[in-house]
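With one protein chain withheld, the remaining protein chains of the complex are depicted in position.
Note that the chains take the letters A, B and C in the order they are written out, and that residue 1 is the start of every chain.
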Amino acid sequence: MIVSHSAKLGEGVCELLRQLAGPNLHIASASGLEDRLGTDAIKIAHAIQACPPGSDVVVLFDLGSARLSSEMALELVPSAWRERVFMADAPLVEGAVAAAVEASIGGSVEAVLARAADARQLRKLDD
Amino acid sequence: MIVSHSAKLGEGVCELLRQLAGPNLHIASASGLEDRLGTDAIKIAHAIQACPPGSDVVVLFDLGSARLSSEMALELVPSAWRERVFMADAPLVEGAVAAAVEASIGGSVEAVLARAADARQLRKLDD
Amino acid sequence: MQPLTAEAFVRVMDAYAQVLAEFRDVLNELDNRIGDGDHGTNMARGFSAVAEKLKASQPTTPAAGCQTVAMTLLGTVGGASGPLYSTAFLKLSAAWNGRADVDEEALRGGVAAALEGIMARGRAAVGDKTMVDVWTAVQRELQTEQPLDAQRAVEAAAAAALATKPLTARKGRAAYLGDRSQGTVDPGSLSSALWFAELFAAMSEGVVKPQWDLSAL
Partner (left out) sequence: MQPLTAEAFVRVMDAYAQVLAEFRDVLNELDNRIGDGDHGTNMARGFSAVAEKLKASQPTTPAAGCQTVAMTLLGTVGGASGPLYSTAFLKLSAAWNGRADVDEEALRGGVAAALEGIMARGRAAVGDKTMVDVWTAVQRELQTEQPLDAQRAVEAAAAAALATKPLTARKGRAAYLGDRSQGTVDPGSLSSALWFAELFAAMSEGVVKPQWDLSAL
C-alpha cells in the first residue's frame, strides 16, 4: 500500500511495482486528495479493507503527515484488519521496490519489512 | 531534475516539490518512455539543457538503470552543462524533498547534495 | 462560564469556519514561509465542510457534534493538521459522551484528553513549535485557574501562538528548515488559538477576541 500526498506519485510507484512483482501481489495506492495534494485517512482505511482478505498489508508512505493519516486510518479499520497492517520504516520508492521483490518471491511480512528497511542503507552511487 | 522510470512518478514528485519550493526553483522531470516504463538519455539531456542557463542541476533518480541513462545523458550535453550537473546519492522522494527545501532557502549545491544524502539517515518511524 | 449546548457547539464551529475563511491567506502565508503553504486552504476546506455537515446533521449533544467534526476533517483537510484536529475532536467527543452540555469541569477533562491525543498522534512535545504549544497553554489555564477566567484563557492561547515565532520547529514540515524555521509563527498554533477564541467567546459573555497584528506573525 502506497500512501503519498500526490495521486500521481502513488500511482507511478504502483506501476513500477506491478512491472516487477507479478500478478500475485496486491499493489494499491491511497494517495492525494480529490483536488489537491494531501492524504486522507478514510481513503487509506478503505484501501486497506480492499486488500485481499487475510493478507498482510505493508504500508509505505512519503512524508510525516502521510504517516499521521495512515495511523489514523488504522484506528478506523476493524481490529482484525489492523493487526495485519505494518508500516515500513523505509524510503518510499526504494523501500517499495525492495518490498515488492521480496513479497513476489513469497517472503514473509517480516522479511518484506526488513528488505524495505534495508533500502535505507542503499547507496546509489557508491561504485 | 527527477529521473524515474515512470512519468507519473516523476511528475508526482515534481508536484510535491513545487508546493514547498516556491517559484525560484526550476523543478523538472525527465521520466518514462512514450509508451511504457523506462528512462531515455536523450530526454534527460534535453531536460538538463532546458534548465535556466548557468544554474546548478541536481539529479535524483529511482533505480540503477535511471542512473545509467542519466550518466549517458551527461555525455550528450556540452561540457559547460555537464560540469554543473550533480547526481544525488539519495532516496528519490525523501532526497528530493530535502534537496528542494535546502535549495529554496538558497543553499549551495554542496548543501543541497548533502541534505539529499542526509535523507538516507532519515528514520520515519523512530519515535 | 455558561455550559456549551449542542446548538452553541454548532454555532462555534460555524463561526470558526468563517474565521478560517478570513484567515485562509494569512495561514497559507505563514505555512508558505516554513512549510508547504497549504494550512489555510486545508483548514478552510475542512471546517467549511464541517459547518455544512453540522447544519445538516443537527447533533443533539456536543459529543455527537465532535464526532461529526472528527470524521469530516479526515477526508477534507489533507495535511498533518487533518488527523491532528480529528484526533482532538474524537477525544473531546469521548470525554463529553452522554452529556447534554459542556461545563467547565467537562471542558477541563476534554481539553486534557484532546491534548494527550494530539501529542500521541503527532509525537510532538511542548516547545516543538506546533499546535501542541497552544493546547498546552489552554490546558494549563484550565488546570490552574478554577473557576476559569475565559478572557485569560483566550489571551494565553494567543500568546502561546505568538510565542512559537522565535522557536525552531522540531515536528512537521517546518522541521526540514531547522533553524531557518525561526521568525515565523507556527500556522497550526494560530489556527488553534483562533478556535479557542471562538469557543471561549461562546462559553463566556463579554470575552474580547484577540486583535492579530498580521505584520507581527
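Here is the rule we use: a contact is a pair of C-beta atoms (placed from the backbone, for glycine too) under 8 Å apart; a residue touches a chain by one contact, two chains touch by 3 or more.
Because the structure is predicted, anything quoted here is derived from the model rather than measured.
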item: Interface partners of the hidden chain - shown chains only, full complex considered; value: A, B
item: From B:Leu37, B:Leu60 or B:Val85, residue that would touch the chain that is not displayed; value: B:Leu37
item: Residues of chain A in contact with the chain not shown; value: 19-20, 22, 97-98, 101, 105, 127
item: In chain B, positions touching the absent partner; value: 5, 33, 36-43, 63-65, 68-69, 71-72, 76
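The criterion applied here is as follows: only the chains that are shown with their structure count from here on.
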item: Chain A and chain B: spacing of chain centres that average the CA atoms, whole Å; value: 23
item: Mean-CA-position distance for chain C and chain A (Å); value: 31
item: Residues of chain A engaged with two or more neighbouring chains; value: 5, 37, 63-64
item: Shared interface positions of chain C, touching two or more other chains; value: 36, 38, 173
